[in-house]
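Reading through the structure tokens given below for one structure.
What you see is the complex with one protein chain gone and the rest in place.
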């Protein structure tokens, strides 16, 4: 008998682990955006006069790549804050 | 006997972990879109005058690559919000 | 004795985890489509006048690559919505 | 004693997880087809006049690569719909 | 005591998970066939007049690569349909 | 006490999972044969007049690579059909 | 019976593991930013006079790549500090 | 108490899983032999007149690479057939 | 009944494992920074007169890449020192 | 109480799984030897007159690479045959 | 009932495993620093007269890459020595 | 109560699994030695007159790479033969 | 009730597994240092007269890369020898 654990505690415990898994989605954008940054720095090194255009392209592309990391954060925050409040309703 | 855990708590706990797994799908688009951003920045560095076309192509391609990340988010949100409400019906 | 968990709760809990696994199929299309987007952006940078053809090819190829991600979404949705309703029959 | 879980519930729960695993087969075609799309877009960029032939080749090759993803979907659907009905016989 | 689960239910549950594992074999052919499709599209782009020969080679090679995916499907189907019927004998 | 599960059911359940693992050996030949198909298609594109020789070489090499996938299938089939019959002796 | 563990202890224990998982998201940015640093150092070696531009591009790109690592940190901190306080409300 | 499972059933169950693991060794030869087949097909495409020598070399090399896959099969077969008979002595 | 373990011991035990996971984030920066060091050493070998600039760029880039490793350390330290003290309040 | 399982059955069950793990060492030689076969076939294609020397080198190198696969087989066989006999002493 | 294990033993046991995980962070710096060493040795081979500068750059870069490995060591030592003493307070 | 399993059986069971893990170290030398064999075969193809020197170098290098595989074998044998005898003292 | 296991035995058992994990950190330096050795051997082959400098650079770089492997050894030794003695105080 695991007597001492309430429903709420079980949900919060699972949510903590679920949030950790969701945040691990950040591995992907981290690698991808770093690749973009490296390629952009290389390109700037070759064509310094095109720096503005290269940075604009890089930032634009990284912004899209950021999205799935943000999804993970959003779901992590929901798991930690919104759901407990919802459960309190 | 795990006495204290209700049906709802069990479902919500599993949903939290399932949502975390679903969000990990974002690793793929994150790597892929970052690759696209890097290649586009490189291409702009070579042909600055084609910047508009390159960015359009990159954004278009990234938008499609985004899709599976969004699927993960959608299922994560369903797991966290829609199902509990459905269960309340 | 895990007394408090009904049949339905057990199925819904497993379905949540199964849906999470199914959605992780999106890692594949995410990487692949991003690769396609990067190659297309690179190609446009080399041949800006062929942009229309390149984008058409990329979109066509990405659409096919999207399919297995959609399969994952379909099965995830079935696990979350259709089966519970079916179970209610 | 896990008293409350019937035979049917146990099978349905395992089927949900099995379906999730089967759908993860989509990671392979997703990466492969995306690679094909990228190579095709690159090829079109080099030889725009051969676009028709390139796309035909790509689609043909992707269609075959799609197969194992479809197998996963088929088995997932069987696990979710056909078997429960069969079990009802 | 896991009282409520019959022999048949235990076998069917394990079969569902085993089928999911077997279908994951499709990751390999998916990546391999996609690689073949990409290389073929690239080759057609270089030598459009050899398109027929290239496609024939690609299809032939992919057909062989398909085999292990089909093995997985066959064993998955056996696990889901043939064995339960056999068990009914 | 897991009362309801007979010896036979336990063996069949483990066999189902073992068969799934054995079939996953198909990931290797799938990737390898696809690589061979891609290289062959590329070679045909360069030397269309050597198509017969290239295909013969590819098929021969793939046939050997197929072997370990077939081993997996053989053991999977043994696990599913031969052993239960043997057990019935 | 796991008598001695209170609700709070269970949540804090799961939070510690969840925080550890969330922080592992830092693997991605670590690899990516290092790649960017390497490419930038290489570019500076080729065009020392463009050093300012290259570094600016690198830092900008790395700053974006940093984001998912920070998300992991934020969720880790929330799991360790904010939630316990919230639970104390 | 897991009353119903005899010694023999426990051994046969573990053997089934062990055989599945042993067969997974086939992933290695599958990838390696496919690589050899691809390289050989490429070489034949370049030097069609050396086809006999290339194929001989490829087959010889693949035959050695096959060995570890056969080891896996041998041990799998031993686990499934020889040991149960041995146990019957 | 796991009688002898207090709440505090359970939290400290989980914290130790969580801290270990958090520190594993250092795999990423370790690979990335080493890549940067290698590229910088290569660049210095080509342009010894630009050594100052290359090292500055490398150090700057590595410092950013270091961040996620430090996050892991911070959370590890919090898990080991701050939380126990907090729990003592 | 797992009453029905004797010491011998427990050891034989663990040995079966251990043998499966030991045989998985064959993944390494399988990949490595296949790489050697591919490189040798490529080399023969370039220098058909050196075929004898190339094959001798390849076979020699593969024979050494084979060793760890044989170690795995040896330990697997020991686990399956020698130890049970030893236990019977 | 796991009667014999005290709080302290449970914490020390988990700490041992946590320390092992933390030390595994050394995989990253090990690969990265080795890459740097290889690149530096290559650079020295090309420009022996720049050896001093190359080694200085390599050592500087490796020193930074070392950091996350040291973090792992620090946390490992804390887990093994500091915490037990702290617990003794 | 797992009554039937003696101390010796528990140790032998764990030793079997530990030996399997130790033997998996052979994956590394297998890949590495195969790489060496491939590179040597390639080198012989380019410089057939240097065959003796190349083979000597390859064998020497492979012999060192073999060492960790032998360590695994040694520990596996110790686990299977020496320890049980030692335990019998 | 796991009656027979004392506190000390539990700690020593966990320490053994923790030490095994800590030693696995040696995978990183092993790969990295081998890469350095290969690059150095290649460089010596190109510039035999710079052998002294290349070896000095390689050894220096490898010595740093060795560090995290030593950390793992240190913690492993602490886990096996120092802690038990400390526990005896």
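In this document, chain identifiers A, B, C, D, E, F, G, H, I, J, K, L and M correspond to the written order of the chains, with residue numbering beginning at 1 in each.
The rule is simple: contacts are C-beta pairs under 8 Å (C-beta built on N, C-alpha and C of every residue); 3 or more make two chains touch, one makes a residue touch a chain.
Because the structure is predicted, anything quoted here is derived from the model rather than measured.
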For subunit L, the residues touching the chain missing from this view: 1-8, 10-11, 13-15, 17-22, 24-40, 42-44, 46-47, 49-50, 53-54, 56-58, 60-62, 64-65, 67-69, 71-72, 74-75, 78-79, 82-83, 86-87
Missing-partner contacts on subunit M, residue numbers: 1-6, 8-10, 12-14, 16-21, 23-42, 44-46, 48, 51, 54-55, 58-59, 62-63, 66, 69-70, 72-73, 76-77, 80-81, 84
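Definition applied: only the chains that are shown with their structure count from here on.
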Required steps from subunit E to subunit F (each step between touching chains, minimum): 1
Subunit A-subunit E separation of Cα centroids, rounded to whole Å: 33
Centre-to-centre distance between subunit K and subunit H (centres being mean Cα positions), rounded to whole Å: 38
Multi-partner residues of subunit B (each touching 2 or more other chains): 1-6, 8, 10, 13-14, 17-21, 24-40, 42, 44, 46, 54, 58, 62, 68-69, 72
